[in-house]
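Of the protein chains in this complex, all but one are displayed in their positions.
The chains carry the letters A and B, assigned in the order they are written, with residues numbered from 1 in each.
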Amino acid sequence: MKAYIIRRLLYMVLTLFGASVLIFGLYALTPGDFVDNNPKLTDERKAELKQMYGLDKPVVERYFVWLGNAVRGDFGYSLQYQQPVTSLLSQYIWNSFLIASASTLFTWLIAIVIGVISATRQYSFFDSAVTIGAFAAMSFPSFFAGLLIIKFFAVDLGWFPPGGMITTGSNATGLAYVWEVIDHMFLPVLVLTMLGVGSLTRYFRTNMLEIIRQDFIRTARAKGLKEKTVVYKHALRNALLPAITLLGFELPALFGGAIITEKIFNWPGVGQLYMQAFSLRDYPLLMGFTMFLAILTVVSNLLADLLYGVADPRVRLK
Amino acid sequence: MTNALLTIDHLQTHFFTPSGVVKAVNDISLRVREGETVCIVGESGCGKSVTAMSVLGLVAEPQGKVVGGDIRFDGVDLLQLSPLEKQQLRGNDIAMIFQEPMSSLNPVLTIGEQIMEPLWEHLLLSKKEARAKAIELISLVGIPRPEEIMNAYPHQLSGGMLQRIMIAIAISCNPRLLIADEPTTALDVTIQAQILDLLREIKETYNTAILLITHDLGVVAEMADYVVVMYAGKVIEEGPVLELFSNPRHPYTRGLLQAKPVIGQRKKRLNSIPGQVPNLIGLADSCYFHDRCESCMSVCRLKQPELKQIDDGHRVACWLYEEESGLA
Partner (left out) sequence: MSSIVTETAGLAGTRTGARRSSLWRDTFAKLKKNKVAMCGLVFLVIMFLFCFIGPFFSPYASGKVNTVMINKPPSMAHWLGTDNLGRDILTRLMQAGRISLTVGLAAMLLSVFIGSVLGVVAGYYRGVVDQIVMRFADILMTIPGLPLLFIIGAILSEWKVPTDYRIYIVMLMLSLIGWPELARLVRSQILSLREREFMQATESLGLRDHRKLFFHLLPNTIPILIVVATLRVGGAILSESVLSYLGLGVVPPTPTWGNMIDAANTLIDFQKRPWLWIPPGFAIFATVISINLLGDGLRDALDPKMKR
């Protein structure tokens, strides 16, 4: 087990190194930067700024400076906000985490319940309806789903605020503040849940269908266990185990995927920050966030695999 | 003579597949008395297992369905029971052991948990009582260090041990009938003998009736009181074990017995029955064995023989004996 973890860690470092080369390389390919794009600056001032930010050095040298700092947890200064990238990310990340975790929770709950029910009633009306519903949910472009929902629930019906995290000019505190945030969260979480629930429902349905045909399910029935126990204890537990590794992919994908939803709902999270950084070509921030996503992916994959190893008795003791 | 515990009358279980209706169990009748061991013998695909699953009400719906006949257990018509009543009967009054011990236990639950489940469900034992009883059961089926086994997972045990665990689970609620579907087929020969011994012990100690399903005539000779030979969803011959082994009537039974090696007799080659079990879809109204039968007559191709009594307790479905009994 120890050797396995060490191997995985080593491998993780290599992958991240590759990812950093890729990310830096891509940005280095881009002509123009924050300084070039600012027409208000004189050439002299530009040269000065470039020297200050180290933009005048050769690419390879810049890369190693950047990497050296990044390893120490320093992703440089955001040009736009004049703040360290890491502190910016840590300010905004929690807002993203809030909607990401809420929608993950709902997605999984809904997907498990619906997936299991539709698997136990394969080919029933409910099953077909769920199948089509799941595919419908998967087939919306994220931004269009967001736009439609804002148009309908916020603009036409006026039930929910169309965007933001708190009402402009509001200084609610305590419970009122919490309530206000929840009110603003509702639509983005709805969109994210809707977009994620389809594929996960299919996943659970397929897995459950496969497991329900196994011998040990027949044994559980022959033992005279209640159908509920057979399905929710014997079958679901087996279906949930491999899903742990899915969680490792879900989390980073959610941060990546939430970019659009955050932009559309004007939610002050890292995704929104990222999109702004884009229009201003704030490269340190862009690279920092992309690198953050890469780290998140690699780390959560490792954690998911380890967690799976702990959870599955067949892997645990090997 | 003791009363019949399980009576199956004219049972018909069909599977509705896209390519046609499979009559897996086609008008089967049999009887298991209290404390008796009845063996169902036949090639794979002849409907042995489906018969057993029909008794437990576990035929895979919606394709599979019991379409006719009735099954009585201790006088109660099992086919009329509600799902809840059936569930309470399974594992409690009628228990079952399966062919593949390796895949028949849930890989992610401990052995202990899986033994205790029916104890909670049927005997309503507390966790503590169930634990004590489970440990007792594990030692009863001959596995040492039961406390350790309680916390083990199925993949940590061998096939033979797992089959013992399956037996422990099956007898945990003192069932009156134990259905064993090819319980030794997947095991090594030495382990097979141990498992059969264990089953016999249980039968003797608890007077449990056993419905043993097998294709292995060695197992039959060792275990059975009464034998039912099945072919293509039908019973073709049945009788007490000694009678059937010494005096087989149906050409198929004879073939089966000749296909078995006998120690001390070196034959150049073992007898085999040519051909295969027919496709169970759309069978014609003939004797289903006619195309493999060495003594096939013209009537065999036209009409199906009925199961007729020929001797005390010995019944056969074959045109060869129809005339005999008709003449007598």
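Quick notes on this structure:
Just so it is clear, contacts are C-beta pairs under 8 Å (C-beta built on N, C-alpha and C of every residue); 3 or more make two chains touch, one makes a residue touch a chain.
Quick caveat, the model's predicted, so the values are computed rather than measured.
Contacts of the undisplayed chain with visible chains (whole complex): A.
If you put the hidden chain back, the residue from A:81, A:126 or A:140 that touches it is A:140. Although one chain is not displayed, chain A still touches it through residues 14-16, 18-19, 22-23, 26-27, 29-32, 128, 131-132, 135-136, 138-144, 147-148, 151, 155, 202, 206, 209-210, 252-253, 255-257, 259-260, 274, 278, 281, 286, 289-290, 293-294, 297-298.
To be clear about the criterion, only the chains that are shown with their structure count from here on.
Residues of chain A that touch chain B in their complex: 123, 214-216, 218-227, 229, 233-234, 237-238, 241, 312-314, 317. Residue ranges on chain B touching chain A, taken from their complex, read 56, 58, 62, 83, 87-92, 95-96, 98, 100, 103-110, 117-118, 121-122, 153, 155-156, 166, 169.
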